[in-house]
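Can you keep this structure in mind? I'll have questions shortly.
With one protein chain withheld, the remaining protein chains of the complex are depicted in position.
Showing chain A:
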Amino acid sequence: MLRQATSPEVRERIEALDLPFNRWGLDPYGVSKAHLGLFLTSLGVLYKHYFRVRAHNIQRVPSSGPVMLISNHSGGLPVDAGMILASMFFDHDPPRLAHGMVEKFAQNWPFLSPWFSRVGQLPGLPEHAKRLLTDGRVLMAFPEGARGTGKLYRDRYQLVRFGTGFMRIALEVGIPIVPLAFIGGEEAIPTVYHAKALAKLFKAPYVPITPYLLPLPLPVHCEIHYGEPMQFSGSGNEPDDVIEGHVAKVKERIEQLIADGRSSRSRNLADTP
């Protein structure tokens, strides 16, 4: 059933992924061709037709080998993660599967938990990040974490504190970081309030409430601006001040990409007939 629901384009691009699928269509992390097919077919509709995403400078992401994509986080629900994943699959040549780090609490959710695993989105643990990168995969990380997606609309595009774990891992594994800015997520789900009691019920950090109540994303045009790869040298065991210095450079680069991206998006929207 999953195979029948997969578009021919997605099927073709899945075959071009550089992943060691076995005859059951499974890779060593449990990523499944069949699940990827349905997931990416659905994501493709959102990417191309609902959010009409444009990816700029995506060729800056290496065609092979390990790389960490570091992005701003926004929007109440992880629309940005899905669209970055889609851009790496639909617009990067060759297609690459970006692995995200899912909140650990989601592993206890029936139905969703196995889906996350089958499409390569593993629980957010340093062990997973290091292993994926050591295996030459693309890792997508949002150093703002739940603080980022929990931002209210009035704080849009203001980066909150970045965690430093991603930098220690990048140094330990010795891989490049590609900073990027996701523009549009803040407008897609404009969070005006957090329903704390509801969040407690779902064991989630927050439940976003929008002006139209439901946290459903609006069909807002989104853009992804990929920056030049950044390479830092070190072992990952440096003192905090050294690591924080490196993190600040990445954050600064993302702030610049956001500023550039917001003005280019305004121009693009103005150009749209």
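Going forward, contacts are C-beta pairs under 8 Å (C-beta built on N, C-alpha and C of every residue); 3 or more make two chains touch, one makes a residue touch a chain; residues count from 1.
We take it that contacts and distances are computed from a predicted model.
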Which of "Multiple sugar transport system permease protein", "NAD-dependent epimerase/dehydratase domain-containing protein", "Hydrogenase-4 component E" or "Sulfate/molybdate ABC transporter ATP-binding protein" matches, in UniProt, the chain that is not displayed: "NAD-dependent epimerase/dehydratase domain-containing protein"
Identified contact with the non-displayed chain, of A:7, A:41, A:57 or A:107: A:107
Selected residue (touches chain absent from view) among A:128, A:194 or A:249: A:128
Touch residues of chain A, complete complex, unshown partner: 22-24, 26-30, 32, 104-105, 107-111, 113-114, 117-118, 122-123, 125, 127-128, 131
